[in-house]
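Right, I'll just put the structure down here and ask away after.
Shown here: the complex without one of its protein chains, the others still in place.
Up next, subunit A:
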């Protein structure tokens, strides 16, 4: 199917004919492909006998979607793409002035995020806002933060880490265990969890110092699994697969609490109706602040010698050394810094869920975080945030798509197709933008920055 190419000559009637023909063949291929997979289904009935269900209706839908998709693709999408390409080529020569939106994208995005909870409350009511603040807001921001943290290791320093979720786990269990056993509050344990995770980042860093690329990836993968297996098997401390529940909630710096019984309960103090939404909104701002901290630190570090050294390390390790950069400490600080943010995110995760178990820290999580970093365009904060929003928000949206049940029958649970769609989206993005959403690296220094800026006000058309 992919062998056909669009050519401009085949306009009008011949294009429609071609679209029809290709649509028909696509339907045929889909029929052949899905005949056994979709058309027939084996299930066990109540007496444990295997019965064969025939699902011709569903098969027909699959075939129809394939045929119609190809038909529309050939008829509309391909010409449109081709037209856009030529349009783009024409525009590329001229200078396109940056729009206000493009210039202030990150500022506007932060403003929108800060305003999101009140807007959600205003639109959907206190209880109705929960879905938007918690399921979308917090969920996405956790992944944004994790991906930004991993970005330091993978995107900046170029060290492929497949076990990042281990640090997330260390942070989560640090908070869960220390708060239960010693009663420390979230605000004390948050930095502590970060430090502990950073410490484990160093521990991982030492043995892998000499490794690169694939070998490094395999060892970090193993490290992630080791941490998870320890969590499962060290039952006296971690309670194994049962996990730890009843993790204390965070408070607003000890001033207001969100425990229902407490005298300084937030809702009581402000004489509001009891709701869990306030806590979620509070958590939303906490994770927003944590994510922004990650971004801020990343941006600052990139301009400092250590951040430069990370980027140089990614590009050429030998050149780094011959310029006097200690690659050992450079790598260790990259691992430790990345791990620290993973630890912050982990303790936030624990406080949000109130429950942690090893199940939350499987390899798939590492893979998703890494996928977000790659999709965003290694190293680009904005790209990564966009990727996290699209991927996590998109899969979260699946839950909302109850109308799909009407098509595929009441048994259809869209969430189960999460990974399938995640994978599909990845393939599409990688084909469309092989270097991720924001693929080009932003330089961190220019000659005579100030002069050039002031110069552009006084004289025109220089450079």
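Going forward, a contact is a pair of C-beta atoms (placed from the backbone, for glycine too) under 8 Å apart; a residue touches a chain by one contact, two chains touch by 3 or more; residues count from 1.
Just so it is clear, contacts and distances are computed from a predicted model.
Protein name for the hidden chain, per its UniProt entry and selected from "General L-amino acid ABC transporter ATP-binding protein", "cysteine desulfurase", "Competence protein ComFA" or "Fe-S cluster assembly protein SufD": "General L-amino acid ABC transporter ATP-binding protein". Checked against the full complex, the candidates A:150, A:208, A:295 or A:309 give a single residue touching the omitted chain, namely A:309.
For the options A:321, A:418 or A:433, the residue in contact with the chain missing from this view is A:321. Summarising the interface, subunit A meets the missing chain with residues 305, 308-309, 311-312, 315-316, 318-327, 441, 443-447.
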